[in-house]
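Just below is one structure, and these are the notes that go with it.
Just one protein chain is left out here, and the rest sit where they should.
Residue numbering begins at 1 within each chain, and the chains themselves are lettered A and B in the order written.
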Amino acid sequence: MTESQGIMGKGVARADARRLVAGAGCYVDDIGAPGALHIAFVRSTHAHAAILSVDTAAAACMPGVVRVVCAGDLEGICKPMQVAMPGLNMPTASLQYPLAIDEVCWQGAPVAAIAARSREQAEDAAEHVLVEYEELPAVVDAQQALTPDSPRAVLGREGNMALDCTFGNVNVAASFAAAATVVEQRIVFDRQTGVSLESRGIIAAFSPLSGELTVHMSHQSPFQMREVFSELLNLPNHRVRVVCPDVGGAFGLKLHAYPDEVAVAAIAILLGRTIRFQADRLESFLSDAHAREAIGVARLALDSAGRFLAFDVEALSGLGAYQPYPRGSVGEGLHMAQMVGAPYQFDNFRARLRAVHQNKSPTGAYRGVGQPLACTLTETLVDRAARAIGMDPAELRRRNFLPAEHTSRTTPAGLEMGAVSLQPCLDTLLAMMQYEDLRREQQRLRKQRVYRGIGIASFIEMTAVGAALYGANQIAVAAQEGCSVRLEPSGTVLCHSSATDQGQGVRTGIAQIVAQALGIGAADVTVRAGDTASSPVGGGAWASRGMAIGGQAALLAAEELRGKILKLGARILKTPAEQIELADGGLRSAANARTLSLAELANIAYFRQHQLPGGGCPELSATRHYAPQGFPYLTANGIQGCLVEVDIETGMIGVLRLWVVHDCGRVVNPLLVDEQIRGGVAQGIGGVLYEHCEYSESGQLSNGTLADYLVPMAGELPDIEVAHVASVAAETALGAKGVGEAGTIGAGAALWNAVNDALAPLGAAMEQQPFSPDRVLRALAVAARTSTSPALAPTADIDSVNA
Amino acid sequence: MKPSAFEYLRPNSLIEAAAMLEEAGDGAQILAGGQSLVPTLSLRLSSPTLLIDINRVADSAPLEHCDGVVRCGARIRHVELERSTMVRQHAPLLALAMPHVAHPAIRNRGTPCGSIALADPAAEIPACALALNADIVLQNSGGRRTVPAEKYFIGLYETARLSTEVVVELRFPAARSSDRFGFAELSRRRGDFAIVGIAAAAQLEDNGIRSLRLVIFGCEPIPRVSAAAHAMAQGREIGELPIEEIADAVAAELDPMENAQGDAAAKRQQAYAMAKRVMAQLNEREV
Partner (left out) sequence: MSQASKSSVDVAFVVNGSAISEQVAPRITLVDFLRQRLGLTGSHVGCEHGVCGACHVRVDGQVLRGCLLLAVQADGAEVQTIEGLSSSGEIADLQEAFVRRNAMQCGFCTPGMLMIAADILARREVPSREAIRDALSGNYCRCTGYQSIVDAIEEVALARHGIAA
């Protein structure tokens, strides 16, 4: 594609933005649905219990209540969900019913639903539903879930293990035996949740007369949900329409089929009317997909020159009670295990992942999906190695990075690695940070007992994931994206994309791509998405695919339309197509200087075909799909830097500066890309400094409000400096790689390294995130009691994962 | 999360409000700023049958400096204290504390009287009231009575206010020109509840400390004046306070609630740090 002075690469403002700043967004809860009934759920208050009885008599009589729905009412209307991934060796998954039958396995599981004329009345009635429970033994701790005599998270299962798999090979033992240095790092990652500001919401309308189900929902993947509703509710595919309007943040949590949302659709069929549900904030904390709960122990073997020989990883992933339908949740553990060491060259690799069920909320996709964990394990380990051998951490990385000239190959971990640009990213980062100056200042301040820390973290990320993930596991999730373009009589272009937008701005990027191909302004391209009735079939938004795949589909469609425009233009202008220039909203013949606006061309084609020499009915539209071919995903890479100051008296950590250097190939819109990176960084920082879902020993979530679950606000973050290295992806004509998750993948690791760098002279190190002040103080206290040599942090016990 | 249903009354005077409270008995609550009450209703942690809204009463005292007292009536919002030059001059400790009270939109509506009525252990206003030896004026159907701050805070969310009484006025002794003040609060994020906070007021005679009221709040059920700090500071020259010793003693006195924010050891460590910072402020700050 030509590199003319087009609008690709420009920071074009989003068309949506004008609506959003005027308060004219349209989110699910904004949609009026006269006569719709509101749902409030009765949810389990126990982590694990048998349901003995559900008494709805009192609730059914309360004002405004139309129906109280229990599990039995949905039998015959809605099948249970059962995750299956035949490509992985997993035991049969448990059935998950929309409303629990007989047994609840996590606090918050929906047990009954009230359909009433208002949400207030539904909640009033929900308080009067009497559920008799018999508490069952609960397993909450993931390590305990591994033990043979652990309570079963779901009754009747042989064990709590969902997946036990190994990557790499046993040669790793030889590497460790021959190593000059071995370092080890154990990290406990506390559970987190996505906390999108707009909670999950759904409006399901069923017409018994037409047999059609229309669903408006706050979701990332309308086509997936169409398949899900069709499958679970036994409706033919073409009678189900799913529309995703404006979505107020998603981050992966809105990728799943939730039992409460499925219940709403089923109730719409049961009652033959429109039913709506918006999760409130308490429900969100309890029932949105959680993520990140894991324990990782990683070891690195180095030779005497500081060259990496091998990585060895033990990973334990806590899944909650069920894997969410249809995608499952083992992806986080798989990436956590397999991607350790990804940016580096080394000979041997072994990783074992065990993913277990527990009586907690089901986990699912959350920005980065395991890659942030792999990056944190890797980069803390590399820093540990640097300290152990007395080498600067940046230098140690430089010596071991995958070289730029390396192209597609399979790593010892089994990863397909595309081209990388780690060295240029590191060079750029160190220059931006003025790294040497920071180190000098750090030394100077240490003498005054002011403890600053500098951390860097490099990362590889999988973007634009293709069909090898879900398709190979027979899960009906589209891994391709499509784009339809149509020239309108006004000379503008109407475009439908299967890529969905929850704020990333992908529609604007697509507008730019289409506009550049057709020689018009981005404002003259209207992009619609998110409606299975009009969008081309495609995946939606996940695994950083919007520009990389959706943009490529748009490019193909726009170029096809361009060809058609030129062909028709050639007939009208009586000029060979190759001598026609398409620019500024019109065609110009280089041969005879005749011009024709796109509007005029369109009018001839649509309204005045009789004027066409040679007759016929020209097509001025095109639809093209694109799926990654020949590669399972596009690897992007980057490196992040972090400067912190740790107040050793209070345990408070101040994040002073943040830097990101990222290579996502072609940058279609730098404004959008930089903001995606910054938002991702904020989430990564949040997970390390503030965020965790706190569970009691009996499996009760104790901090499920926004006052208690702490997310970073404006006062807690500094400005985030972003720079780009652009090695255009060779795999697609567009050359863009994904970027949506980049910020989150590396930020946590950079912060980990910065804090441990600050604490190193005191012999202290953090081993669990988030770094609450009391955990920092405890680490310092432990160091003060035990340390003799400040340079070395204590090594971890690998058996602690197996305990 | 929608509140349970309740009745709603909006009296024209505080006397009327007290009468309504008494008549309604259990299940009635006063609605002032609502910034703490309304969330509990939405969360259904609290289901009163009647809310008595005092936001339009005609007999609320103004925010004013009068006869050596800074008075603050029931309808006065936090933001009014925050923006008041009078408060900055005559009750500087309150001016120091105000930016720490929640967030701007909350301060626009929440009230200091309401904060005293709730007596959240992490709240700033109760700590300042204790440090300044303020008086709390309570209205009941029979009239008014005044309770000094030292006698007002009894236990966790438990105060001397009877359930038939309304907090109608706070009376802070106005600062003398030689008084020194300090305030520091440790919280996870800007505007969060205090993990541990210190509000301190020192009265000087010549350059010597006649009394030091150093109040710790946030990690015990009620705000508390540190006996040790007063004993160690009394008589000493300002500028020659044994800061570390006093901070040590403040930390040692602490009997913190252990919760998700940390164990006792962490909170003592943090109280020590905050106490040092406040005492450094006392040294340098003049009215």
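Rule of thumb we're sticking to: a residue touches a chain if its C-beta (ideal position, glycine included) is under 8 Å from a C-beta of that chain, and two chains touch if they have at least 3 such contacts.
Predicted model only: the values in this text are computed from it and were never measured.
Novice: Out of B:Glu22, B:Asp53 or B:Asp120, point to the residue that touches the absent chain in the complete complex.
Specialist: From the options B:Glu22, B:Asp53 or B:Asp120, the contact with the absent chain belongs to B:Asp53.
Novice: Which listed residue, A:Met713, A:Val728 or A:Ala781, touches the chain dropped from view?
Specialist: Final answer for the missing-chain contact: A:Met713.
Novice: Which of A:Leu155, A:Leu671 or A:Ala781 sits in contact with the chain that's absent?
Specialist: Among A:Leu155, A:Leu671 or A:Ala781, only A:Leu671 touches the chain that is not shown.
Novice: Among A:Gln185, A:Thr274 or A:Gln504, which residue is in touch with the absent chain?
Specialist: Considering all chains, including the one not shown, the answer is A:Gln504.
Novice: Would you indicate which residue among A:Phe251, A:Trp542, A:Tyr626 or A:Tyr695 is in contact with the undisplayed chain?
Specialist: Reading the full complex, the residue touching the unseen chain is A:Phe251.
Novice: Under the stated touch rule, tell me which residues of chain A contact the chain that is not displayed.
Specialist: 11, 13-14, 16-27, 29-30, 32, 120, 194-199, 246-251, 280-281, 502-505, 671-672, 675-676, 678-683, 705-707, 711, 713-715, 717, 719-720, 743
Novice: Go through chain B and note every residue touching the omitted chain.
Specialist: Within chain B, the residues touching the omitted chain are 1-12, 16, 31, 34-35, 38-39, 41-43, 50-51, 53, 55, 79, 99, 102-106, 108-109, 189-191.
Rule of thumb we're sticking to: only the chains that are shown with their structure count from here on.
Novice: Using the touch definition up top, name the residues of chain A that touch chain B in the complex.
Specialist: Result: residues 119-120, 123-124, 127, 280-282, 647, 649-652, 690, 694, 702-703, 705, 707-708, 710, 712-713, 715-716, 772-774, 777-778, 781 of chain A touch chain B.
Novice: In the complex formed with chain A, which residues of chain B make contact?
Specialist: Chain B residues touching chain A: 1-5, 43-44, 186, 188-193, 195, 260-263, 265-267, 269-270, 272-274, 276.
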